[in-house]
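In this view, the complex is presented without one of its protein chains, the others remaining in place.
Now for chain A:
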Amino acid sequence: MVELVFITPFVTGLLAFVLPSAVSRQLLVLTGAVHLVLSLLLWKNTPQAWFAEYFAVTPEGLLSLLVISLLFFLISIYTTGYLAAHGLKSENIFTGFMLLFLSTMTMVTLSDHIMVLWIAIEATTLASAPLIYTHRSGASLEATWKYVLICSVGIAMALVGSLFLTFSMELGGVTAAMSFSALTPVAAQLDPAWLKAGFIFIVVGYGTKMGLAPMHTWLPDAHSEAPSPASALLSGVLLNCAYLGIFKTNKIMVSAGLSDFSGTILIVFGLLSIVAAATYILKQTEYKRMLAYSSIENMGIIALGTGIGGLGVYGAVICMIHHSLIKSSLFLSSGNILMGYKDRLIANTGQMAKQMPKTFVAFFAGFAGISGFPPFGIFIGELFIIMAAFKTGHYLAAGIFIFSLCVIFAGFARQVMAICFDTPAETGTQPAADHKNFLFKEPPGMVWPQYVLLLTSLILCFFIPDALYQTIVDAVHAIGGGLQ
């Protein structure tokens, strides 16, 4: 039953390669719907996995799974509109790999065995690489090369880290299974030296995939060169999957009593990412790269919150959910902008409020959400993290964090204003199209998925269903966090 959730998209993904493109488009949406139903069923009554040694349903896994499922369903609806308006050369390769990508990401959320988790995360790299190369240009080739090489080498470090965990089991005389749920209760018996070494390697490894600075260099390229639905998936859910690896290992560290050590490492990497994003976001000339750097910032915030602990972990999980919802909506909107202006440079866009009013509303609301305006959840998450930082005496970290947030907001706002209201530069390669001649007409299927995503984020701020709330609290509680 549990395994069915990732087997289904795997099978339909393979089918999509051989079916005609029109059918595979429908298959994409259909699989998205089936996947959503399956993961809701998983949520309702938690079944035992067929291979209980390798797979298990955990609170943090369930959370990520639901986010992935909802996002994929909405993105698949957008994708059908995108493919109809854009037309790719090898469409069923694209849809096939989208489905395989979904399958591997689902496997990440459900895997419990340390090595199986590694296999699943490496598989996400392989399933998503062809998506980045969809446009077959020199730049997309370069982005794919960087992505595959940097992520594979990075994740190889996580494999070394996982091996070190087994060393610590051997030396500690632990005979439990090599799964997170079996190791966490007996973590105190593990050999602390190898455990620490393992944690460092795992943070570096999965941190590469998650986009933590200074290992983030692949991320802006991959996100800007991939077609927009793929970027939305990469940024919205792939980064969370890598975070899950760190989160689960951190759980072992906390129950081994090494939370100070692991917390410090996460805080350092988190702050580095936030500061790196702040420096680069100021001088961005392309809007998709700007969004990519914003993802790096948010991943830094999540790592920071997890490192601070307590209320901070709760804030981090809130940030993770809302970042997925809002960022994927932003990337989908950026797809509309790219289709409308046929250019990725901010200088060649402008007056979007007039040219594409519906996309404008989604994009602007998304900008407000991602930069932490009060009605959206990111604000609440960031507030919790700052409160936790002050409570635990991390004054320097809180100071750097708040300062960087201000810088990022300033940089982001300037660029978004330019896209939405400025008159396009006369020197640009794309002359300002006037409103009547503007070719892109915003089909409804390419607008309302963004609205639904934003609305979900908004609703979750005022009303969290009990089951969801309980799951968040369970997940947070596991690494010593709470609402106190």
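We take it that a contact is a pair of C-beta atoms (placed from the backbone, for glycine too) under 8 Å apart; a residue touches a chain by one contact, two chains touch by 3 or more; residues count from 1.
Going forward, contacts and distances are computed from a predicted model.
Engineer: Out of "Aldehyde dehydrogenase family protein", "Hydrogenase component E", "Cytochrome c-type protein" or "Heme exporter protein B", which one is the UniProt protein name for the chain not included here?
Structural biologist: "Hydrogenase component E"
Engineer: Among A:Leu14, A:Leu30, A:Ala52 or A:Ala193, choose the residue that contacts the chain missing from this document, as touch is defined above.
Structural biologist: For the chain that is not drawn, the touching residue is A:Ala193.
Engineer: Would you mind spotting which of A:Phe167, A:Phe261, A:Phe364 or A:Tyr451 touches the chain that isn't drawn?
Structural biologist: Missing-chain contact among the listed residues: A:Phe167.
Engineer: Which listed residue (A:Lys146, A:Lys196 or A:His394) would be found touching the missing chain in the intact complex?
Structural biologist: Checking the options A:Lys146, A:Lys196 or A:His394, the one contacting the hidden chain is A:Lys146.
Engineer: If the missing chain were put back, which residues of chain A would it touch?
Structural biologist: 54, 113, 115-116, 118-119, 122-123, 125-126, 129-130, 133, 138-139, 141-146, 148-149, 152-153, 156, 159-160, 163, 166-167, 169-171, 178, 191, 193, 220-221, 224-225, 280, 283
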